[in-house]
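Here the complex is missing one protein chain, while the rest keep their positions.
Coming up: subunit A.
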Amino acid sequence: MMGSENDDEAHLHASTEDMENLFLRDVDKSNSDPLSPHPITVATPADSDPLSATPQSKPNGGDSRSYIEPPSYADVIFSPFDDNSEINGSDDTHSSDYSLSRSPSSSASSDYIKITVSSPQKEQETSTSMLSGGGTYITYLIATRTNLPDYGGGSEFSVRRRFRDVVTLADRLAESYRGFCIPPRPDKSVVESQVMQKQEFVEQRRVALEKYLRRLVAHPVIRSSDEVKVFLRVEGKLPLQASADVASRMLDGAVKLPRQLFGEGGGGVEPARGGRDLLRLFKELRQSVSNDWGGSKPAVVEEDKEFLEKKEKMHDLEQQIINASQQAETLVKAQQEMGETMGELGLAFIKLTKFENEEAVFNSQRARANDMKNLATAAVKASRFYRELNSQTVKHLDTLHDYLGLMMAVQGAFADRSSALLTVQTLLSELSSLEGRAEKLEAASSKVFGGDKSRIKKIEEIKETIRNTEDAKNVAIREYERIKENNWSEVERLDRERRADFLNMMKGFVVSQVGYAEKIAGVWTKAAEETSQYDRESS
């Protein structure tokens, strides 16, 4: 959310950091006040991760600390502030705790599943592979640590996967778990091998993959799916079939027939060789077009009022989350700039202090230099606090961003339902047209004296097709009902979890605002006391 700074800016911040540190060490030396309430310590990143013990990361009653007291990280005042390490580090604590907060049942026990994605590596495309792109691709090490019984108790394992495997996993899940709110996978980008080399892109993708996998295993049903288990455990080539489905690619987004439809035993509805029933797909497309004849009508005639209301509510919610997420970004930017400008002001006064001290001819100059030093100290400290606060704010308000992805998952679930309904309607209309044809043929054949051999044969064929289509229709209806069930339970679950997550977000946001505002107030109160001889307000 904070974006990646380019190299120049990183350098600038590095050197201003150095200047600030030097200045504050000097201040510390000259003050050496043992009674100072805020001991200045310049700690290293290793021993003072400011985000390691944030109260809000334990949402369900784990917060024994009073909310009035600022979080522990606030005591570590001057740990060098490094954007990247903090964001990455925070991602660790933050996201893995999500998997606990999301399932109320597991928060009582100590179920966990933690996934880390790391060490990207370049590998060579083998000559037998179909897509021989630029010759190389990147793999990522995916390490899982879990004590879930599904995965065989306490275990650790890791595999190497490439992005294409993730796409396969996502496609397979979409097929197997229709009606579920499946977290959306990271985008494919049209990448040439050139772009692939870039550090930034690889790192972005690593982060995105980690987020995606963590969300997947946070889902109580999907985490136990064969697809996910296989993806996480089975070393070597991913044993999931990639969708080489030309037909569905052609009509991507229109209709996808579930595997179950064909996998179900007796129906006798055989898919055409090579995958899908192209003809049926075209029929469904025509159906959806005819349903949409009015133009403004939805593609599918959905009569369930409750569902429609829910869908509209979800749409509204999504709009507001988008809006709030955008405003959150603006807020974060404004907070960041406040901190930066405060720091620059402090630095300007540091330079002035130094200048006046060097050039001092009069005592009034020395006094002024001292006043400026107090101001500069306060400004530099306040600047640090603003920027620390901001990294916290980013962490918390990221929840809004996360839910954008989840809203997409909800849309996907609703779309599954619509497409299943479309299948049913298509089959129904197909049935009725078949029956109509059969009727006509029978009527025509009965007029022929002695029977019409060819027509009778045709009637037989049609009746056979009608029987098959009837079976397919029943299967489709069962599928539709099943998806409706999934939809409903998923939306319930999501509403519950969203409530908890948003509550956490608000709490975390407010706690950090309070904590840091108090720290900043302390710094300026001290500066005001140090300049109290200039208080001219009549009391």
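Worth a mention:
Criterion: contacts are C-beta pairs under 8 Å (C-beta built on N, C-alpha and C of every residue); 3 or more make two chains touch, one makes a residue touch a chain; residues count from 1.
Everything that follows uses one rule, which is that contacts and distances are computed from a predicted model.
The subunit not displayed here is recorded in UniProt as "PX domain-containing protein", chosen from "PX domain-containing protein", "Ribosome biogenesis protein BMS1", "Serine-threonine kinase receptor-associated protein" or "Septin-12 isoform 2". Note that of A:K237, A:K305, A:K447 or A:R536, the residue touching the chain absent from this view is A:R536.
Among A:V207, A:A242, A:L345 or A:I456, the one in contact with the hidden chain is A:L345.
The chain not shown here is touched by just one of A:T116, A:T144, A:S225 or A:Q335, and that residue is A:Q335.
Looking at A:M19, A:A324, A:L434 or A:I477, the residue that reaches the missing chain in the full complex is A:A324. The chain not shown here is touched by just one of A:K313, A:K453 or A:R467, and that residue is A:K313. The missing chain lies against subunit A, touching residues 59, 61, 67-68, 313, 316-317, 320-321, 323-324, 326-328, 330-331, 333-335, 337-338, 341-342, 344-345, 348-349, 351-352, 355, 359, 361-362, 364-365, 367-368, 371-372, 374-375, 378, 382, 495, 498-499, 502-504, 506-507, 509-511, 513-514, 517-518, 520-521, 524-525, 527-528, 531-536.
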